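The following block contains the structure, expressed as structure tokens.
All protein chains but one are shown in place.
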Amino acid sequence: MRIKLINPNTTGSMTDLIAAAARSVAAPGTEIIAATSRSGPASIECHFDEAMSVVGLIDEIIDAPAADAYVIACFGDPGLLAAREITDAPVFGIAEAAMHAATFVSTGFSVVTTLERTRIITEHLVRNYGMEHQCRRVRATDVPVLELERPESNARATILAECERALVEDQSSAIVLGCAGMADLAAYLEDRLQIPVIDGVAAAVKFAEAIVGMGLKTSKRGDLAPPLPKIYRGKLASYAPGNGLVGSTTSLKAG
Amino acid sequence: MRIKLINPNTTGSMTDLIAAAARSVAAPGTEIIAATSRSGPASIECHFDEAMSVVGLIDEIIDAPAADAYVIACFGDPGLLAAREITDAPVFGIAEAAMHAATFVSTGFSVVTTLERTRIITEHLVRNYGMEHQCRRVRATDVPVLELERPESNARATILAECERALVEDQSSAIVLGCAGMADLAAYLEDRLQIPVIDGVAAAVKFAEAIVGMGLKTSKRGDLAPPLPKIYRGKLASYAPGNGLVGSTTSLKAG
Amino acid sequence: MRIKLINPNTTGSMTDLIAAAARSVAAPGTEIIAATSRSGPASIECHFDEAMSVVGLIDEIIDAPAADAYVIACFGDPGLLAAREITDAPVFGIAEAAMHAATFVSTGFSVVTTLERTRIITEHLVRNYGMEHQCRRVRATDVPVLELERPESNARATILAECERALVEDQSSAIVLGCAGMADLAAYLEDRLQIPVIDGVAAAVKFAEAIVGMGLKTSKRGDLAPPLPKIYRGKLASYAPGNGLVGSTTSLKAG
Amino acid sequence: MRIKLINPNTTGSMTDLIAAAARSVAAPGTEIIAATSRSGPASIECHFDEAMSVVGLIDEIIDAPAADAYVIACFGDPGLLAAREITDAPVFGIAEAAMHAATFVSTGFSVVTTLERTRIITEHLVRNYGMEHQCRRVRATDVPVLELERPESNARATILAECERALVEDQSSAIVLGCAGMADLAAYLEDRLQIPVIDGVAAAVKFAEAIVGMGLKTSKRGDLAPPLPKIYRGKLASYAPGNGLVGSTTSLKAG
Amino acid sequence: MRIKLINPNTTGSMTDLIAAAARSVAAPGTEIIAATSRSGPASIECHFDEAMSVVGLIDEIIDAPAADAYVIACFGDPGLLAAREITDAPVFGIAEAAMHAATFVSTGFSVVTTLERTRIITEHLVRNYGMEHQCRRVRATDVPVLELERPESNARATILAECERALVEDQSSAIVLGCAGMADLAAYLEDRLQIPVIDGVAAAVKFAEAIVGMGLKTSKRGDLAPPLPKIYRGKLASYAPGNGLVGSTTSLKAG
Partner (left out) sequence: MRIKLINPNTTGSMTDLIAAAARSVAAPGTEIIAATSRSGPASIECHFDEAMSVVGLIDEIIDAPAADAYVIACFGDPGLLAAREITDAPVFGIAEAAMHAATFVSTGFSVVTTLERTRIITEHLVRNYGMEHQCRRVRATDVPVLELERPESNARATILAECERALVEDQSSAIVLGCAGMADLAAYLEDRLQIPVIDGVAAAVKFAEAIVGMGLKTSKRGDLAPPLPKIYRGKLASYAPGNGLVGSTTSLKAG
């Protein structure tokens, strides 16, 4: 099984970190193809970054060769429903995967994320995924995404301290890590906190294996059907559904 | 006051229709600048179209001259929060505006929209805008967006029939038109249905005048602050916040 | 356009303050008629005050001359749906207007109000208006309503301090002022807090202009139709719908 | 124990019917004092009627002699929170009581009420009382309130037919009667439907006995504390809290 | 009227305490039969204890003689819906009864319970009973259930202190006691706090009298109908519906 793991920001070193996390949990027969977006923000930390990351993400999904499943490795799950329309291979967001995983091993979790200003993005996801009762709080640490990569930064200690506050103040019994760039922190934190600490990259890879293993594909009835063929203009003309790059309802069979 | 009305699809004839609707309600001192997106889908009818319309929308917002307020004239309100980050002028989505207007003149409304597959997009907006109690139902007519422009089509009759069903089956007392391309139908339908029929383009223009008239600007504290300056790569490199085109937290003063 | 601004408490000096706030934002062609209730409580600070303010409010609505829109200038929005039944001119509550305005310029707001005991009234409105996600908290200052008028009181400083706490503790990015008597504080607070501070009186006046400008009237289908004609007895006999003072379904045409 | 049963409409024959229903379930030691409002609408069928019924209701509550509990015998529960402020004896609305009773004997109920236009009033109560999951639907029959009293009318058969539809279409396992004027129908309907049919008058009387029997009084901490003393003007001047008729925080001890 | 009060834990001294609370509020004609479960946990403090208490609870319900109503005297309301299926006499949980009672005398209450780990059980009940708006917070004291019985323990002072925090921090105006073993604390706490303090045992007994007094029985239409007759195997074989001990749809008449 081939799972394509897409880092929708354009920082290759973060892709390496994410890919390592994915490979460390992948089943024997699973091939992880890690891709870095070629267009857009170096990190995704606001609504604008997120919106501008979608074109680069789509590029990776329509690029050959096709995969059996796709993982969008950014905690805002940018472009998730758009991606699900243009392929019948299952697509997973890491926020979605991490929150679902948390509900299997706890009755209440906290999300610990990076910048305060991204908290609202996560809160919207919590609501759209039906996690309002199970997610007890979203906590920001104000650690910038790319700071997570610098070993000399204080990021690790800051995040641990926020997790500890979550246990006491939110009565949470699990932690969801709110950034793909935290993928390598799960073991470190779990060891210290003695509760499940969930990295969405690992969760998405394993759920991708699970869903593909059940033989399920994205439903092509209703709103996730391939886009209707139509004209696209200007610098995005090549993305027109039905033109060969992007499938459309007349060129792609329902799953 | 200058309000820039952006059609985020690339069909200029639809922009003309929308601009006429806007001008018919604008106050004496209001100048309507109507713009058609130069990049992206000819119509917006699915998650993919919507995601791919955001770049073209952003182009219109960052283009000089600046306006006092912006209206995004597509009922999916694409890119609304991203747009709010990169300007402190208020930005309005027409779905948001129409639903708010409906709550001022009725206790329950139905949305009548185009394709069945766009219904889920509206349902997500209903939930995010807190309209679950007031929006009694979202109804699709399966009239394609561009069909609305063809006088010989049956679109008008189909939509009237769906509105009539809404009155009886949903016990709604107002109708929200679920597509910018229906902007010219409001008077026709209101005349026949004898209840408020709300076009989001008109609503957004009037609310823009209202909010600007109160002296309010988009809050620049928290998640709608200007994006952080950072590197953008590839074909979107020019959109990097702080590079001159797009403001950033260090170059734009808070409102 | 004539907008009648009704202060449902019987303190005329507060009406003057409210009227000034309304006039400071009104469009050139808008005439503001400010009226003080002639019957009922000097200030509205509990469920009982609110219930007993409705008769005086209704008196102002049925009094000639008719207006194009009505604003109920008390943050509890007393009698709002009753008022909407007896006229087809749009009627606005200032709590409703302020909260809607806040959602256009922020993703989360706090309400800062007067007495602790009125907090529950606001919380009920928050829920009925679908603002549960956007209103992050209702905060009481325990400043009595009429204290707001006394320049020597500490009210201004107390309210500023509570707003500052809202920014830090609630992560709000806008403030809604929870009392008509605070209408003159918006500019003062906005200047110090550097975020949108919304006075419901201004918001209601501007939204009234907007809704009237769109040609919308209150829906007369369903529960906001004029009351059925019937006998009223005792000291309220003159309010019987259909008796000449109050319109009824047989005497008022639908909008 | 003395329970004062207040019909907030001014139709005495309906009071007789309600009083009979109350007495048929009252415990041996319970005295039912039935009162008809002396001011206001002959029947309560819209927001305006409801708002205008509150003064007459308050008159009955402040009238000597005091009771151990009060029941407001109109399904819209008009003035419930206002009434709870001005006495420490428990006050019950019949809609509230009926819905609570239904949750003890079924997992889902339907409300069958009178006019279509009152449905929205009940739906607001359902939401405020937290009954959204348990109340499966509010059904209107378009039988006017006073028609219920005319034996030659078709009201009884119409209501039975609507209840039968509720069982099949809503999968409800209990019926709540949505009007005080239906109090004498419960036995008739229960006999034919073979499920619990709940009259709010009976439910409120029995819950009043229960709450008084537990020694509970309305909490006087917070928003149900007696109103603050203040000036009331005009035709409502005599209702000023603290003036002798209506208790206030300085004249009434907390419960 | 005979009310059977079942302590689903196997500690007889707690049954005595509960029975005294029940008898102290019972009406003259009410006979309280107090029973202690003969099988299962000595106290119920987690999901496992709760699940394992149901067999002993069912034993008490199917034991002759039949009662007119049953009360399950554990704040987790274990086995409530199962019990309602096997008898048409009304069955009451004390958590359910206490929360409903609190809504009649306050606009917001806090639950004060025993162990932190039982808090989630109460939170689930709050949600299922529709009390999310009215229950402002569930507070644990970490007092073990059986500690409540030891006069030399500090339980009483600990619980009083937690109630005082609830008044200040939650703005609650009533307290619900979150354990049957606290039944004798209500008067003590009410005296000190001067707000309603509600013991679920008393509330359930009074509501049982009320519902029986209205002539209501559990609906036997739909999901609370008697179980279908079928084979049960192993150590639970004797519980097979239809075998004589447990009624089934063919042996028990609908209510």
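As written, the chains take the letters A, B, C, D and E, and residue 1 is the first residue of each chain.
Methods note: a residue touches a chain if its C-beta (ideal position, glycine included) is under 8 Å from a C-beta of that chain, and two chains touch if they have at least 3 such contacts.
Just so you know, these numbers come straight off a predicted model, no measurement behind them.
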List the shown chains that the missing chain touches in the full complex.
A, B, D, E
Given E:20, E:33 or E:46, the residue that touches the chain left out of view is E:46
Taking the full complex into account, find the residue in A:32, A:46, A:67 or A:81 that is in contact with the omitted chain.
A:81
Considering the whole complex, not just the chains shown, which residues of chain D touch the missing one?
107-108, 133, 171
Pick out the residues on chain B that sit against the missing chain.
116, 119-120, 127
Go through chain A and note every residue touching the omitted chain.
25, 27-29, 81, 90, 92, 96, 100-101, 103-108, 128-134, 167, 171-174, 194-196, 198, 202-203, 206-207, 209-211, 213-224, 254-255
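Everything that follows uses one rule, which is that only the chains that are shown with their structure count from here on.
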Centroid comparison with chain D (C-alpha atoms), farthest chain
A
How many angstrom lie between the centres of chain D and chain E, each centre taken as the mean Cα position?
28
Where in chain B do residues touch two or more of the other chains?
81, 107-108, 128, 133, 171, 222-224
Can the chain contact pattern be summarised as a line, a ring, a star, a complete graph, or none of these (other)?
other
Just spell out which pairs of chains touch, all of them.
A-B, A-C, A-E, B-C, B-D, C-D, C-E, D-E
